[in-house]
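Notes follow the structure.
Only one protein chain is missing from this complex, and each of the others stays in its spot.
Right, chain A next:
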Amino acid sequence: MSDTLEQAIGQAQHRSTFARIANLQVFWVFIAAVLACLALSVMTDAFATERNLFNVSRNFAFVAIIAIGMTTVIASGGIDLSVGSTVVLSAMVISVLMEGGYPFWFSAVAALGVALLVGLINGVLIAYAGMPAFVITLGMLSAARSAAMVLSNNKMIWEFGPDHDLLLWIGGGSTFGLPHPLYVLVVLTVVMSVVYRWTRWGQYVFAIGSNEEAATLTGIAVKPIKVSIYMFSAFTAGLTGILMAGWLGSVTTNLGTAMELTVIAAAVIGGANLNGGEGTALGAVVGALLIEVIRNSLILLGISTFWQGMFIGTFIVIAVSFDRIRHARS
């Protein structure tokens, strides 16, 4: 009797490695992205060119970096609508400082500092004042962009002082044929995949999203962790702001407008559960990749970019319904 009990307890799930992978949303999204890429390579001459692939990989990196921050927020059961505005605020801080003659590193640290401050304000109001994340970050969406306008007096900035070339190289340059934002993305993906799985902080992010009350009852410091989550999200947005400033070579207060929606779409397509408790760094990256491939393919196939929203919207609905079907089956 006791033997059979221990056998039953010791039993792993009756599922092969392939069955486990096939159950992951990110796997199917990745397959969709690969199929789209293959189809495009056959259908158009322009897709599989070095120049186009370089552009695709750089463009999707910006969204993917923030999507990792967003996935963290969503996995904890929250939402951050202020990332697009944090991008422009960070970009504007670094631009204004560099235009004023400050060196790149000082300005970059200041820009990240301002971004972290935005996250801190979001996090404190959400965790300690107990206000809904949607409302707080919606307010911040408005406030942060306004701050960027005040800071720049709504002017375009394209002179970045003595370190002008360095900024353009960091955001828009490449090493070994790969654009720099892609390196940042790869490092962030690897680091966060490890953090989610192997650190207490990572586990607690998901625990808070899965059952916040349980997390509190087991003695997890829910409030400070929530603050850190919004600060991390704002950090990814601030980092992207710096990279985009260098890539574009000029910064206007329109930068990052409506970017939060693309980022949330990428996170959700990649398997982040808006009810909290689920999401992966790799999923965020693959979700962002799929969106960029769709965008790129429409341009290459000569289809009006007005159709872009239709395709992305369809994919969001497919991704979420896939999740439903998967849960209903198990």
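Couple of notes before you dig in:
Throughout what follows, a contact is a pair of C-beta atoms (placed from the backbone, for glycine too) under 8 Å apart; a residue touches a chain by one contact, two chains touch by 3 or more; residues count from 1.
By definition in this document, contacts and distances are computed from a predicted model.
According to its UniProt record, the chain left out of view corresponds to "ATP-binding cassette domain-containing protein" among "Sarcosine oxidase gamma subunit", "Modulator protein RsbR", "ATP-binding cassette domain-containing protein" or "2-oxoacid:acceptor oxidoreductase subunit alpha". Remark: the omitted chain is touched by one listed residue; of A:A215, A:L239, A:M259 or A:V286 this is A:A215. Contact with the chain not shown here comes from a single listed residue; of A:L5, A:A129 or A:A258, that residue is A:L5.
Residues of chain A in touch with the missing chain: 2, 5-6, 8-13, 197-200, 203, 206-207, 209-211, 213-215, 217-220, 277-278, 330.
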